[in-house]
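Every protein chain but one is kept in place in this view of the complex.
The chains carry the letters A, B and C, assigned in the order they are written, with residues numbered from 1 in each.
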Amino acid sequence: MGWNLHGTHAQIGDLIQLVGLRHQNFIFQLREGVDFQSHRGVIRYEDMIGKPWGSPIFSHNGSPFFLMQPALADLLKSIKRSTQILYPKDIGYILVAMGIGPGLHVLEAGTGSGALTTAFAYAVGTEGRVTTYEVRETFHDLAKSNLALFGMENRVTFKLGNIGDGFEEKGVDALFLDVANPYDYIPQVIAALKPGGFFGSLLPTTNQVSLLLTAMRQNHFAFLDVCEVLLRYYRPEPDRLRPVDRMVAHTGYLIFGRPILADETSETQALLKEAEEAEPLEDALGGR
Amino acid sequence: MGWNLHGTHAQIGDLIQLVGLRHQNFIFQLREGVDFQSHRGVIRYEDMIGKPWGSPIFSHNGSPFFLMQPALADLLKSIKRSTQILYPKDIGYILVAMGIGPGLHVLEAGTGSGALTTAFAYAVGTEGRVTTYEVRETFHDLAKSNLALFGMENRVTFKLGNIGDGFEEKGVDALFLDVANPYDYIPQVIAALKPGGFFGSLLPTTNQVSLLLTAMRQNHFAFLDVCEVLLRYYRPEPDRLRPVDRMVAHTGYLIFGRPILADETSETQALLKEAEEAEPLEDALGGR
Amino acid sequence: MGWNLHGTHAQIGDLIQLVGLRHQNFIFQLREGVDFQSHRGVIRYEDMIGKPWGSPIFSHNGSPFFLMQPALADLLKSIKRSTQILYPKDIGYILVAMGIGPGLHVLEAGTGSGALTTAFAYAVGTEGRVTTYEVRETFHDLAKSNLALFGMENRVTFKLGNIGDGFEEKGVDALFLDVANPYDYIPQVIAALKPGGFFGSLLPTTNQVSLLLTAMRQNHFAFLDVCEVLLRYYRPEPDRLRPVDRMVAHTGYLIFGRPILADETSETQALLKEAEEAEPLEDALGGR
Partner (left out) sequence: MGWNLHGTHAQIGDLIQLVGLRHQNFIFQLREGVDFQSHRGVIRYEDMIGKPWGSPIFSHNGSPFFLMQPALADLLKSIKRSTQILYPKDIGYILVAMGIGPGLHVLEAGTGSGALTTAFAYAVGTEGRVTTYEVRETFHDLAKSNLALFGMENRVTFKLGNIGDGFEEKGVDALFLDVANPYDYIPQVIAALKPGGFFGSLLPTTNQVSLLLTAMRQNHFAFLDVCEVLLRYYRPEPDRLRPVDRMVAHTGYLIFGRPILADETSETQALLKEAEEAEPLEDALGGR
């Protein structure tokens, strides 16, 4: 059963998003013989098969829905919020800053409800691999079921356990710690991440950021980068264009860095000293 | 010659980033028999082959460099700035909001110097496809050479021409207009983009945003979304943690929407009316 | 009955703020023989007279309160929210940008519930003067009673009427329009404001801002300035310092400018052309 966003009509096996009145929406896999039950009535599977994406479709009692393919952002949005999940604004920047793309092997802890896992699995594709650790069984199971719902469970290895004992993987391309105390696991990170690989974390308080930066500096990480991503929505009304009244002011600080194989020569140490602080991405682009 | 970010040691064919003192860096492909000439001396290709990523490496006159694999953000940063290019902060959000991932066919205009083209090519992988239109030959050529440098020219079809005449493609999965007057090309967009597909644009002024929103509303686009992404860097110093003094205040407004196959039934029209404005992504996540 | 913030102990006539549990607070004037009735019990006036500011004080049934002098921000906060009022973040910047200080005569329309009126009356002091127009009688009365509560009614002239007929005042030092269509009243502004005086407005949508800027440019306003003030709160916890989760994303765009006595000489026209756009305040301070 596949993951196929590249098509123009709904087919068996496709991931489907039905969007109804009041922004209600449902994401599920289209299966032979399985109708969809909503509180606005039944949508028959025969009515969905072969329909062009973007079509209106009606439940047995006449309630209208649009038949859509979900974007990654829609998947993230649909994930059950048992924990604080990462936001699309942060995830997008993480993907670009850490170079997460097709074919990579990405390691993550903790899994939580699987939002970041979903994004990583989406981005690495069928040739890539995501391995994710979680210490709480409830979340381990929840994330598994979320990824199965999205048809991406084959791209992910779910592990239940404490990363204090170390990761079983070696030489992964990128590693993200979404835990409260990432500064306690830097040796484990270095053992699992390939030299020069991409490390990232997200932390809510400035105190935690200071602790993580200290640990990274003590362990030969270079290109340290700390930033926040802020997203501001506008009401999409052409004649009354204005930002919405409220916004998310804070999800967390993003911290990035890359472990370096620094020898003790004075030249390398001088280079490391300079490279500790990353040149901001925007800088070369004229941003400062 | 391949695109291989999944490896632990530098090999012939790999894309390499050398980072030297004062944040100077160079991105190139490692080739048999080709030394790299920098103004800090020559780096011999034999000295790079087989070295672990993250290693220090020295030019013939002793200047130190770190041997790194570039992230997508590094590629974007290195692109010659002949035009205003999109920023990583915007690109990351575009990828997530439009669901750009492995295997998709993405259409773009205009190409410019190829920054967004690079990001799309990176994200769709070897199984995906990017087609990009540019009306100015200089940029058409520049973008081609940038993508070739990055080893991703095989994923991209470069077309020289005016999109006023329409796109030659039909049923593409996603379409991004990076032109000054996207509101003039909505019929062309609808002809090329599959129903329910993802449309996006970036515009610097509020007046342009109003014009585009008007055109989209008149052409059965649903899930309209307007937003700005702001990125704030911090100095990564654990004992003196603080934001940098200046930041990029504005690159542009991002506009997203999806064309719908709306029929004239009152139910569909009512649904479309409601769905014109997208539920903000952050909203379901507790963001407003 | 006075307005006395300059004292160390509560006296008859003082404006008092009692702050109780759950951030509940009450602002009133301390009067001979008048006890304060709260739903947490009665606070006797004798118990307040002569007490140092900042003291704990108890109602007849033992509920604790702090006896405080309200800041201007507290007054603004307490104003009944019958309309969208201006926020302290915007008001503070307005005061500085328009130079509102002791002794000035400030003109305002519309009064609304009197938040900005309160701030202007506070800032101009007993030697200054605020004149404010309102077309809706309910707000006219509400603002009057708010200013009376704060003991500043003697500094303000409340007028009920439409500014389309013009202001009765001439040569005022500063003029603020808090109405939906300020661009319709520019001739009235010029008739009432002294040449070189300070004009300001606040508007929620970009479309309104464009209309106002057009009207100002057509009427010899110089030093045009458009900005937004954003305020971000942090949880004041030393060991878990972080921004609050949500923030106000938008109240309005602030627009400032000053009418100029431009003659038709080419030199003056050239100067006006240059001076149309204000040098941003932050600019001379190193802000851009």
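In this text, contacts are C-beta pairs under 8 Å (C-beta built on N, C-alpha and C of every residue); 3 or more make two chains touch, one makes a residue touch a chain.
If you're wondering where the values come from, they're calculated on a predicted model, not measured in any experiment.
When the whole complex is considered, the residue among C:50, C:64, C:164 or C:187 that touches the unshown chain is C:64.
Only one residue from C:35, C:141, C:169 or C:276 touches the chain missing from this view: C:276.
In the full complex, the hidden chain is touched by chain B at residues 204-207, 232-233, 239-250.
Residues 206-207, 210, 246, 288 are the ones on chain A that touch the missing chain.
What chain C contributes to its contact with the hidden chain is residues 4-6, 8, 19-23, 52-56, 58, 62-74, 76-78, 81, 85, 87-89, 91-99, 101-105, 119, 122-128, 171, 173, 194-198, 206, 209-211, 213-214, 217, 222-239, 241, 244, 246-248, 253, 255, 258-263, 265, 267-268, 270-271, 274-282, 284-288.
Going forward, only the chains that are shown with their structure count from here on.
Centroids built from CA atoms put chain B at 18 Å from chain A.
In chain A, the positions touching at least two other chains are 206, 232-233, 239, 241, 244, 246-248.
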